[in-house]
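Removed from the display is one protein chain of the complex; every other protein chain stays in position.
After this line comes chain A, so read on.
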Amino acid sequence: MPKAPLLAPPGPPTLTLRWDGAAIPACPGDTVASALIAAGELATSRSAKYRRLRGPACLHGGCGTCLVRVDGRPNQRACLTPVREDMFVEPQNTYGGLDPTALVDQVFRRGIDHHHLVVYPRIANQVMQGVARELAGFGELPDAPPAEAACLIDHVPEVMVIGAGRSGRALAAALAAAGHPPLVVERRPAAALAGPDLPTDLLAGVGVFACYPHERLWAAASEQPPVLHRLRPRHVVLAVGAHEPTIPLANNDLPGVVSARGLADMLEQTGRRLDARVVVIGEGARAELLAGTLAAERVAPAQVRKLLGARRVKGVQLVDGRTLRCDLVALAPDPAPAFELAAQAGAPIQFTGAGFAPVCDADGRIAAGPAAHPLEAADAQTAPPPPWTLWAVGELAGATTPAEIRGTVARCAAALLRALADSPAPKDSHARA
């Protein structure tokens, strides 16, 4: 049965993707997730344990519940995958609409205590292990091995900026204007990056997945084309933004419960307009701003008793007894800085009240200590200092409003340019790139 569309297209849809066999109209600029949500297809998988329906949630490549099989390749993030004509998209970890494993949610109403469930007797344990092995895991192997072996590319940029969001682009523009265009690495593919202000030196669709300070390199990769990038920059600017943590509310996992920030960004990126009733849950100035952007009613988490719906969210029941009917619930939590790469690079990490963040000065400079070798616990004192200077801008540096983000970018750009002037690059620096 066709579902009611939730997002109006910016123009006549000219593309079609195949979702579990059905034709879904899409527009240039759509991701798989935006096309599916627009068509009212909100569920893309079932959860690992209680076998509940799940769908795109953070819309930012972070949460892991929009993983789908695309043209025979498993575990593709629907929210980061641009739509191509006739692409074949399938759900994962589910056995169709009447999935018998969905009974787990009903049978174990009081939860599954995996410390004790069917551990004894041993014969029952063996049966249980057999079942668990079938249920666990994500997706199935690709239809075919990769057509080509991955290649390796080395980069020795003067400045590497990780992230081409608002702060990363602004910082790249400021450095380029001063004659130091940085290499910008962005995990979203080029087709999912709108705007006239894209950096000239941009690796798009490439995710920086690690910092190995002891090996003195950063590592990034793309799946298609398969490429491994090794990066040895002199300055690293982390413009990686923030995660949208969940808000613990009853049934906060229903398909159609999404990040307010992710939804607002998706609308801006695709040019689509909301054709759905949305309730924003969150408090504070940022949640208020997002509710305004989405033209949605906003309630505080403490006002909410539970979210309603079975296969998708249908409403919000409040503690005062009222029910707000809706098609989407947009969560607007305090953002949690994406501290992970900074931590790998040896940055001191502190809890800010909203999440974890690297300690940095007013210019965004991070005083990363020498990194211990992971296999030699005692050498933190003797390890050489990292060969790069580490910086943070935007939400990672504690900014939450656009004005604060611009402030961190301006201060970081000025300080970084001073550092570059004080210590020019060695003449052979780019020769190794």
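Methods note: a contact is a pair of C-beta atoms (placed from the backbone, for glycine too) under 8 Å apart; a residue touches a chain by one contact, two chains touch by 3 or more; residues count from 1.
The rule is short, and it goes like this: contacts and distances are computed from a predicted model.
Not every chain of the complex appears here, and the one that does not is recorded in UniProt as "(2Fe-2S)-binding protein", selected from "Aminomethyl transferase family protein", "(2Fe-2S)-binding protein", "P-loop NTPase" or "Cache domain-containing protein".
Considering the whole complex, the residue from A:P13, A:G355 or A:G407 that touches the absent chain is A:G355. Considering the full assembly, A:R187 is the residue among A:R69, A:R166 or A:R187 that touches the omitted chain.
In the complete assembly, the contact with the undisplayed chain comes from A:A57, out of A:A57, A:V89, A:V159 or A:A174. From the set A:S167, A:N252 or A:T408, the residue in touch with the chain omitted from the display is A:N252, counting the whole complex. Considering the whole complex, the residue from A:R18, A:R230 or A:R277 that touches the absent chain is A:R230. Listed residues A:L217, A:V258 or A:V393: the one in touch with the omitted chain is A:L217. Interface residues of chain A facing the missing partner chain: 47-50, 52, 54, 57-58, 62-65, 67, 75, 77, 105-106, 108-111, 113-114, 138, 146, 149-152, 187, 207-212, 215-217, 219-223, 226-228, 230, 232, 243-253, 306, 310, 333, 336, 338-341, 343-344, 349-351, 353-356, 387, 426.
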